[in-house]
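A protein chain is absent from this complex, but the other protein chains hold their places.
Showing subunit A:
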Amino acid sequence: MLKRVHFPRSVLPYLLVAPQILITLVFFIWPASQAVYQSFLIEDAFGLSTEFVWFENFELLVDDELYLQSFGRTIFFSAAVALLSMSAALVLAGFADRVVRGATTYRTLMIWPYAVAPVLAGALWVFMFNPTLGIFPFLLDMVGIDWNHYLNGTHAMMLVIFAAAWKQIAYNFLFYLAAMQSIPRSLIEAAAIDGAGPVRRFIDHIFPLISPTTFFLLVINAVYAFFDTFGIIHAVTQGGPANSTTILVYKVFNDGFVGLDLGGSAAQSVILMVLVIAMTVVQFRYIERKVEY
């Protein structure tokens, strides 16, 4: 944590940490504590008076059918995004691990969607699935599916899941490939000599050995799906049709900025904060016990 040899005491270290601490206090700690404070207040309809109500905002949320639905939907959305993009990345990394020549080329071609902003990923997918012009509704029409994510909630949900998962494949692929390549070759060779085929080796050796990476990616993907997908939802569906894609971050934004329900939005923020804190703790506990091969 601290160097054995260090500089003598002076005012310098305070000056060095000052910018970071100042920004943290002004733009992180203060707003966060404001959110906590506001979550205990209810403002009347005209914004003239506010009343301190303890946990009433939270009680209202727990009783709110729409909020609970949004909660369930967010969990479903995150699980679907994580499952889809992680399994696609696992399969692709498994094959890429076998490649001797051209491995770097494959990696280059696979990782660049990481650089595409979520909102752009949303724009690309919404264009491909545009009901009148898009290439996929055209193909789906041939098999008798009438695609319209503007009217059909299931279609809208599928579309945002595809867009979110597509963007995340690059990240998962990179980490899976690195994990597989760090497994000692001798281990895999020994398994091969004992007669285990490629599929056997993947199921019995490679997959268990990379399980720490799987766990790590699960947390990262959950955080991504919970918080970083706002742009996709905002650009593609605006939470609709009929709230079918309103995930929690979108609801906080919508209730606070558009609906101007300050107390309710602040209470939602506080719940989200608790979720991020829980996820960060899980992530850091895992890092501490990181398995070495």
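The rule is simple: a contact is a pair of C-beta atoms (placed from the backbone, for glycine too) under 8 Å apart; a residue touches a chain by one contact, two chains touch by 3 or more; residues count from 1.
As a working rule, contacts and distances are computed from a predicted model.
A.B. asks: Looking at UniProt, which of "Methylenetetrahydrofolate reductase", "YcjO_1 protein", "LytTR family DNA-binding domain-containing protein" or "sn-glycerol-3-phosphate transport system permease protein UgpE" names the chain that isn't shown?
C.D. replies: When "Methylenetetrahydrofolate reductase", "YcjO_1 protein", "LytTR family DNA-binding domain-containing protein" or "sn-glycerol-3-phosphate transport system permease protein UgpE" are compared with UniProt, the left-out chain turns out to be "sn-glycerol-3-phosphate transport system permease protein UgpE".
A.B. asks: Hey, which of A:Val81, A:Ala225 or A:Ala266 is the one touching the hidden chain?
C.D. replies: A:Ala266
A.B. asks: Across the whole complex, list the residues on subunit A that are touched by the chain not included here.
C.D. replies: 1-7, 9-10, 12-14, 16-17, 19-21, 23-32, 34-35, 38, 88, 91-92, 95-96, 98-100, 106-121, 123-128, 132-135, 138, 166, 169-171, 174-175, 178, 185, 188-189, 192, 198, 201, 216, 220, 227, 230-231, 234-235, 249, 252-253, 256-257, 262, 265-266, 269, 272-273, 276-277, 280, 287
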